[in-house]
Structure formats: C-alpha cells, structure tokens
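Some chains omitted; the rest stay in position.
A and B label the chains in the order they appear, each numbered from 1.
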Amino acid sequence: MSAQDLLKSLRDNTPLVHCITNYVAMNIAANVVLAAGASPAMVHAPEETADFTPICGALTINIGTLSTPWVESMVASARTAREKNVPWVLDPVAHFISDYRKDAAQKLMALRPTILRGNASEILAMAGETGAGKGADSGDSVGAAQAAATSLAQEYGSVVAITGPVDFVTDGAQSANVAGGSDIMPKVTALGCSQTALMGAYAACGPAFDAALATLAHFKVAGAKAAQHARGPGSFQMHFLDALYATTPDELTGVIRA
Amino acid sequence: MSAQDLLKSLRDNTPLVHCITNYVAMNIAANVVLAAGASPAMVHAPEETADFTPICGALTINIGTLSTPWVESMVASARTAREKNVPWVLDPVAHFISDYRKDAAQKLMALRPTILRGNASEILAMAGETGAGKGADSGDSVGAAQAAATSLAQEYGSVVAITGPVDFVTDGAQSANVAGGSDIMPKVTALGCSQTALMGAYAACGPAFDAALATLAHFKVAGAKAAQHARGPGSFQMHFLDALYATTPDELTGVIRA
C-alpha cells in the first residue's frame, strides 16, 4: 500500500491510537498524531488496558520513563494487542542504560511487536551488540545497525525501522530507505518518540512495512519543510507540527527509496 | 458578575489553582493559566492535599491519565474542597472508555463538583446515555447533550459546561451559549483540559455559572485571534497563548449569548 494511500486512509479514518509513552513525550506525541490526522489516547492504567486496547486501531509502547506499574501495564497491553490482532509498535528508548530497562525491553520484545522502531544504538543493543549510545541520542550510524535490524526482523517476525539521517526499514526480506528531514530534529526532544506514536496510526491503516515507511516519509517531508522556516529548535518544533498537518499524500512519494 | 469583571479580578488577584490533571495536559494547562493571568499549581501527592487544597482559590480535577494513587488523591482533594468551600471543577475525560475510568468519574461526580466541564460525548455518558465518543474527541454534537447537561445540573447542583463549536452552559435553571473560536482547536492536544484548569481560576473569582461563561468566552476570543495568524496546529498553540495573555476584559462581551 503506497504511502500516499496510507496518509489518505489515516485522514479519512482518524484511527484511535493507544499510546503508552514517556512523560517527556506525551504532549508532543499527542500533538504529532493529531497534526498528522489521527486520534491519540494516552492511557496507562493496567485496569484499563483490557477494555481499551482492543477498541484501538493500534498500540504504541515507548519505555522512555519507566516504573514497575508502567512496565506491567506495557506488558499487559502488548499481550492484549497480540491476542486481539491489534498492531503494536515498540520503541525501546535507551534500553541499554540499566539492567532494569534492558529487562523491560526484552520482555516486550518477546511479545513480538509488529514494528520495532529505534535509533541505531538501540537496535544494535537489542540484537545483543555493543554500540556507542550513552543516553537517548544515538552514538552509532544507521548503516552500522542494518545487519542487526535484518536479523531482528527475521528472528521476531517484526518490521524493524532504524531512524537517523537516512532511515532504514526491513521486514527481514525486503528493505528500503527514507531520506530527507533536517539536522535540527535531534535538538527537539521526543520527536523520535512522537514518530513511534504516529507509526501506530499508520499501522492501523495498512501493512506494517508500508506503514513504517509512510510514517518515516511523513516525518522527513515535514522536517525538511519546517527547516526552511526554523531559526532554531523552538521554531522548528512549531513549524514541524504545521508541516505534518499541511503535508499532502502526494508529497510522500519522493523520499522513499526501495 | 460580568465576564469583564471576572477577568479583571483574575488578573488583579492571580488566584492559586490546585490542578490535578493528566500528563499530556500538565505543561500546556499551566501555560494557559499563567498566560490568562492566574497561578497554577500541579500537585497530586495524597500527602499534600489536606495542607494545600484549602489555601487555593480553586481545585480542578481532570481524569485523562489515571492510576490508583491518583484516583485516591483526586477523591481526597475533592472532599477537602467541598469541606472547605473551595470551588472545584471536574473534567471527566473519556470516562466511558473503560469500567475503571467510569468508576473514577462516578466517585468524583458524587462529590458534586461546582462545575462539570466536558465535551458532548462525555456529558451524555455522565447522564447515563450512549454517545458516539471513542477517545478524547467528541463524537456527538453539543445540541444533542443539552438536555443531559440540564438534568445533571439539577441532580448534582453543579454548573455544567459542554464545549464544542458553540459551547453551552447551564446551572439547571438558566443557560447560555458561547460562540467563536476556531476549527483548529481540536487539533491541539489538551486545550480542553487546559480550559478546565483556567475555569478553576475564574471560579476562584466569582459565581460558578458566570465563571464558566467567562472562561469559555476567553477561550473563544483568544482562539479566534490565534486562528487569524496560525498556519497549522503548531503555530496555533503559540498564538493562542499569546492571545490569552493579550485579551482585554472588554473583548469578552461579544461572544456570550443568554
């Protein structure tokens, strides 16, 4: 399914996306999903997930800020998503910085996310390799993590997306790249986390591999537009939301390369 | 008390507003209250509420993101507010999406909020009717929920405000509408939640029915102004905060219709 058709479908159907994300990202992630055209719902109570996850178009889980009850809620929601065939996206933020976080990421990965999205350091660490990441920012190049992404995709049956200056997506058999965006994007906090939330919205509209690509394309196109008007990370964030909102389906064509 | 006089009083007295709100809304709600001219305080520890609620001009409770300790804190704070005659506002965000959330909303409603604020789907569900809401966005028209609002107002002794393209406020006897704003407001997350926080600030300055109307008027006026300059939801949010700050008391006159 083409990125154009996916964006049209997203705006026609405004899928409800169940997001369990970190405290830093909650507001901007909701704004990104709304600006793109879907409907975010930040819900984390373990008492709610059995009722709520099944009525959503997708679930997205980001482990940026963790605590015991949240990890329980993430695991329960991911399980519900699998049982009810709700596509779900995992964003294992900086999972290599502590044993606690590593365990949480492993538990979630074992539930075979529909899509795994991370930066190069996160994807390398998920495949058991040692990268140069120290916090939430990547210390490794996208290229260095491509083999790890492919083997993760094959082992878990997940689509794996590595984000960076040029994004890489694989389902273990086929792969593609997405280019564009702006150097300033890593200077705005939680844009990657917000992308995970939006990837859920796209995954609610079509096949996972195509949905991952369309999300990345939407970000790259909007990022490039925003950069034309931005004078720093503050104005970039504002223009980026405006650009996500204004991007037309046809604009997504040029940035994806199989 | 007129909306003009209420805004003057709000800016002269900068009432302290105790806000227990969701993680998505916390930052923008605080910015909305500050921009309008009052003083927000996001405090949720159950250990603090007995000390803190009584020294505030108002309490506002929004159930957007719930967990067991937060529900306890909400209930304790609402109880304290009632005992100490501190006006309080309830925002039962999407309370129909799970039994857990429904129970929390019912417990709080039983404590008879000074003002109940919600979208049409939320007000319908609070009155036991079935609406078309699926997440935080309304699936029903304001008009369809007016009878429900009136009967809730009569049953609980609360002022009830339904927000939408044209807002409706009732205390069970009298009612009024507020028109204006902008289509783009629902594309910015948590503006409704932020309005609840601001409604607390106004409720600290005068009678509940008038305070609800003044809040809605302030939002409609600022929203219309922001829309003149916005190029999408990102710039709308920025211009909206600027407009809340710049709005003069006299500008509130034109948008309220009894």
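Everything below uses one rule, namely that a contact is a pair of C-beta atoms (placed from the backbone, for glycine too) under 8 Å apart; a residue touches a chain by one contact, two chains touch by 3 or more.
From a predicted model like this one, the values you see are computed outputs, not experimental measurements.
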item	value
Where 2 copies are displayed, count of copies in the complete assembly	3
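Simple rule for what comes next: only the chains that are shown with their structure count from here on.
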item	value
Euclidean distance of C-alpha centroids - chain A vs chain B, Å	32
In the complex, chain B residues that touch chain A	22-28, 64-68, 94, 97-101, 134-137, 186-190, 230-235, 237-238
For the chain A and chain B complex, residues of the former touching the latter	16, 23, 26-27, 30-31, 34-35, 39-45, 47-48, 51-52, 55, 69, 237-246
